[in-house]
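With one protein chain held back, the other chains of the complex are shown just where they sit.
We call the chains A and B, going by the order they appear; numbering starts again at 1 in every chain.
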Amino acid sequence: MSDMNSNIPEGELASKWTKYKSSVPLVNPSNKRTIEVIIVGSGLAGASAAATLAEMGYKVKCFCFQDSPRRAHSIAAQGGINAAKNYQNDGDSIYRLFYDTIKGGDYRAREANVHRLAEVSANIIDQCVAQGVPLAREYGGLLDNRSFGGTQVQRTFYAAGQTGQQLLLGAYSALERQIGMGKVEMYTRHEMLEVVKIDGKARGIIARNLITGEIERHFGHAVVLGTGGYGNVFYLSTNAMGSNVTAAWKAHKQGAYFANPCYTQIHPTCIPVSGDHQSKLTLMSESLRNDGRIWVPKKKDDTRKPSEIPEDERDYYLERRYPAFGNLVPRDVASRAAKERCDAGYGVGASKLAVYLDFKANTERYGRIEAAKAGNHNPDKETCMRLGTAVIKEKYGNLFDMYAQITGENPYETPMRIYPAVHYTMGGLWVDYNLMTSVPGLYCTGEANFSDHGANRLGASALMQGLADGYFVLPYTIGAYLSKEISIKAIPTDHPAFVEAEERAVGILNTLINIKGTKSVDHFHKRLGHIMWEKCGMARNEKGLKEAIEEIRALRAEFWSDVRVPGTADELNTELEKAGRVADFIELGELMCIDALNRNESCGGHFREEYQTEEGEALRDDENYAYVAAWEFKEGVNFELHKEELKFENIKVAQRSYK
Amino acid sequence: MSGFGNAFSSSIGKKFIMGITGLFLILFLIVHCGINALIFINDGGLTFNVGAHFMATNWIIRAGEIVLFIGLLVHIFQALRLTLQNQKARPVKYAVNDGKANSKWYSRSMGLLGTLLLIFLVVHLKDFWVVSRFTGIPTVDANGHEDLYAVMKEKFQDPVRLAVYILAMFSLCYHLLHGFASAFQTMGWNHSKYNGMIKSVGVWYSIIISILFAAMPIAVYFGLIQ
Partner (left out) sequence: MSTGNMNLTLKVWRQKNNKTKGALVDYKLTDISPDMSFLEMFDVLNEQLINKGEEPVVFDHDCREGICGMCSMFINGRPHGPKDLVTTCQLHMRSFKDGDTIVVEPWRAAAFPVVKDLTVDRSAFDRIIAAGGFISVNTGNAQDANNLPIPKMQADAAFEAAACIGCGACVATCKNASAMLFVSAKISQLALLPQGQPERYRRVQSMVAQMDAEGFGNCTNTGACEAECPKGISLENIARMNRDFASAKFISEETV
């Protein structure tokens, strides 16, 4: 059934990568100096790739839309990064990380890629520590670990609740070092608007200088997109305001297939929406589920304060339904369970769209341990709570502060209210084993590609994947392509392909400016988000998806006739930037619904109400849907499906169970 | 000094100079204040004049005086340079700037306090230093020492001068309140176990020194000493 070649090397799973690495063609140092690589995006995947390629000797140009590469949204990742180090001696191994990731992804990821990810995971930690990333340590001076959802080992490395920040600043410093040495040319406040293709190969990009509005042409022997996820298609998500799909979408329109767009991760622990004014949602790290217990009242529409609800009237529904993993079930499972309870009328808070995340039991437990350490073996409850609160504060202080700041409530005293929110998109540009898209010379790394997480990503795996791609995978695999390009001289940017691509980009900008309609960009974005959340969100069904597709098409038509973009294209114009992004989101939203409608099964982050077990768990159809859905863009916003069959040779495919 | 590169022309280097000269002046104030305090022995200035005589005649002190003036001038000159540079670092000012929300007014007003002190210094040097070094002290005391004490008693009969001195000591106190701890911070002499001590010594030093200095003209004016 497969019509895609993923270029997975032959051989045993465990030795594929090692063998491939030692046989992949190389580019000699003097040739590297003349080979130019464009990297779009400066998050974990982009910055690490840019720094590493420059260290290897390539000429690198790196682009980001923010004012500094340090601001990429990887910075907001809180909880941690997985690595199969087995420092805790709890039986972890490369295979176990591989297994957990495949299983967590509901058997919809490529075995060879995931195994490679697990193999290089340990190197990432070594690399980051060498860069001076201050990961959390124990008193003995060795690295500390915590556990995350979907695993039974402690393999997550962290830096308080700011792991993404610390890892990104590590990659950023490596990147800045290369910039300082003149080996990377950095273009901040630049947005990629087109991929330039010459003779079928990616040979550069068209970028807009966001300050002056100037359109620039940049040549590269290869182009790498590390441009992140597209969760903002839902308007409200935990993504940054600027996170967008535009670079990936333009590549898609130039022939790069978009894979599994419907796989959306809804994170179970976010701060609930407080009103219509809301512009984004804030995550409370999954690490909180280590010490927080999730519950709702046993009684429907219970309006009592949480403190007034006695223990035996609380329903710790995750612990009840999934005794083996309890509060640490994977994200998709936890999210759906929360939605199920709220839909059934057990939700809490003013909106009734929230559940409690309660730290009291573990605060008391920590307090008891602390008291015992201090020699008090029979502490009273107050002492326990006081000492325990200090421990909780050290572990999660910044998250608690953030919660208090946003909600105005004190989470040390009253349980947090949480509800699921869009957080991560497993789908993205289709890439082969080399991370190359279906356009030769166009690569995609990190969240922007579809590769390693299948239908659901486990916590602390995004940072791992972004850095694996950038530090340890792409720098090798790109050699396979570039070694054949050494004879190509830099192509002048007055080549007709550049001219044509620039005309396309400018045409869109001018169209947007000249519509001069009546409604703001945000107006359309909110409406799109509403359709997506209601009909292509946590639970989907055929009827809703069909409606959504029609509604989105109508919205697209309305957008292109009635959007209002003030100002001009030759100045800093944030509305114009947003308009271009929302235009792409609208097209992507339609594709997501088409993909969700096509996939007549439930798996991971894609839950079709028609396909569930009696207990309401996701029901896969391995016979018919064990494939990657890779969509090709066709003229006039149409899409053609290509399938890459997923073969599981080293892992037994089973119904996922966290009981 | 090529080996030191831009050690003193860099921003931190300039601050080192402020810190070192500041600490040097702080040390000098202890000596100055110590000698002054001799008047409170209340022996008609005999002991005080012994001290003043020693200060005026000992060659090490005289040499030190030159260093002191150099230190003072460097402190002033460097402060002017830094201030000019700092002005340039923010060419457009804020319409609203709520400085009191995040810092002490005297920390933000070291230039003003320093200028007030400089004006005072001119008056003060003319009052005493010029007299004792150049124009000469007219009388001698019972021990045959030049009677600086008498000069002082005469000068401090003037209420305007009294007011100027007291005001100046307020300026000094606030200048030191910031300057003492600031010098340590600039020099990098910072340690979690000693920071508290440095801070409190700084506060006590500033208050005691300023009160002692101010006590002199007050005591003389109100006839609290002979």
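Keep in mind that, in the parts below, contacts are C-beta pairs under 8 Å (C-beta built on N, C-alpha and C of every residue); 3 or more make two chains touch, one makes a residue touch a chain.
Model, not experiment: these values are computed from the prediction.
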Given B:166, B:187, B:201 or B:218, the one touching the chain that is not displayed: B:187
Of A:44, A:125 or A:371, the residue in touch with the unshown chain: A:125
Touch with the omitted chain, as defined above, among A:274, A:307 or A:624: A:274
Residues of chain B (touch criterion as defined above) contacting the omitted chain: 3-7, 10-16, 82, 85-86, 88-99, 101-104, 107-108, 110, 178, 181-182, 185-190, 192
Absent chain, residues of chain A that touch it: 48, 51-52, 55, 66-71, 73, 75-76, 85, 87, 123, 125-143, 159-160, 162, 165-166, 169, 172-174, 176-177, 179-180, 186, 188, 211, 238, 240-242, 274-275, 277-280, 282-283, 401-402, 405-406, 408, 471-472, 475, 520, 522, 564, 566-567, 571-572, 574-575
